[in-house]
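Got a structure for you, written out below as structure tokens; questions coming shortly.
A single protein chain has been omitted; all remaining protein chains appear in their positions.
And now, chain A:
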Amino acid sequence: MTQATTSGSRTADVCLVGGGLVGMAIALGLQRHGLKVAVLDEGDIALRASRGNFGLVWVQGKGDTLPEYAQITRRSARLWPDLARRLRETTGIDVQLEQRGGLYLCLTEEELQARTRMLTRMRDAAGGDYPFETLDLAQVRDYFPDIGDEVAGATWCPEDGHLNPLLLLRALTEHFRAQGGVIDNGGRVQDIDRQGEAFRITTPAGVWSCAKLVLAAGLGNRELAPQVGLSAPVFPNRGQVLIAERVHHFLDYPTGHVRQTGEGTVQIGDSKEDVGFDSGTTTDVMAQIAHRAVRLFPLLRDVKMVRAWGALRVMTPDGYPIYEASRECPGAYLVTCHSGVTLGALHEGPLADWIARDETDLPLEVFHAQRFSL
């Protein structure tokens, strides 16, 4: 690694701003193309959805108002086993990917019917190719013997799954570094200038120069995008998550609100709160989350909570990603999404290929930020 000086700048073929799950997945994909890649990231106090999420690789219901989003979500889910295998082979880290299906549990009949209607619409939009089933309580019991009597039923999708998002971030980072990638935690990128064919990126620790630039800075994209002729109207949405002590395996499948990790930890989510940039926790919301979990699985009543946290989702006005190349500054790209775990394999694969080659079969037009100004 070269040390930055005030006069000289460090160079890479591609610089990514943001070292979360989105940035690291794309960074790895770009390395497949033989590119020299640098990731510019902040320090530990940054807002980082990638370190506080729920770990679902979730398909059912994703893209209910945008068929292209449903398509890329399912494409990513299909690509996940290969990425997980490559990460295990190269780093020895098992990201604990399981894709044997998942259940979305509903406590009321109305909720269950509404979900069934939504998934039926999605199946129609996909020309019949959209696997799901509606289960009543007796059928849910076949999946979860410990399910609570208050549960009305569930929707089941065989393409859902989950993984350990912290192990994933570690595996991505280790593999990236092992292949010569540089992660510069020099602080917040402040200015991006265009100098001829190159971008000049100023951080508190120095200057980087690169031919291509990818903005993958989560909530930070809002301020960075206008500097390269793009727009990223992203805003924070808080989720609080509870972690319970490790218990014997009792969940064979993930659900939308409760899942069990490979080590037996129970993870319980999550709230959706509009509280600005506050990533804290509150007793009332934690109590609501715990209460719902106990109604779903009454045996959790005596299980001890050991941790809780709040994390900020990177949301767009319609909840769908922004994938866009700058027309004003060719070579600059914006990638931001909610569901960066689910979409991780898409980002490492076809999305990185698009940035490397400037051609793709992905339906990117529908993901341009222009849709928000129409």
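In this text, a residue touches a chain if its C-beta (ideal position, glycine included) is under 8 Å from a C-beta of that chain, and two chains touch if they have at least 3 such contacts; residues count from 1.
In this section, contacts and distances are computed from a predicted model.
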Record-based protein name (UniProt) of the chain missing from this complex, from "(2Fe-2S)-binding protein", "Fe-S cluster assembly protein SufB", "succinate dehydrogenase" or "ABC transporter permease": "(2Fe-2S)-binding protein"
Option from A:Asp82, A:Glu109 or A:Glu245 whose C-beta touches the chain left out: A:Glu245
Touching residues on chain A - with respect to the absent chain: 146, 245-250, 262-264, 298-304, 306
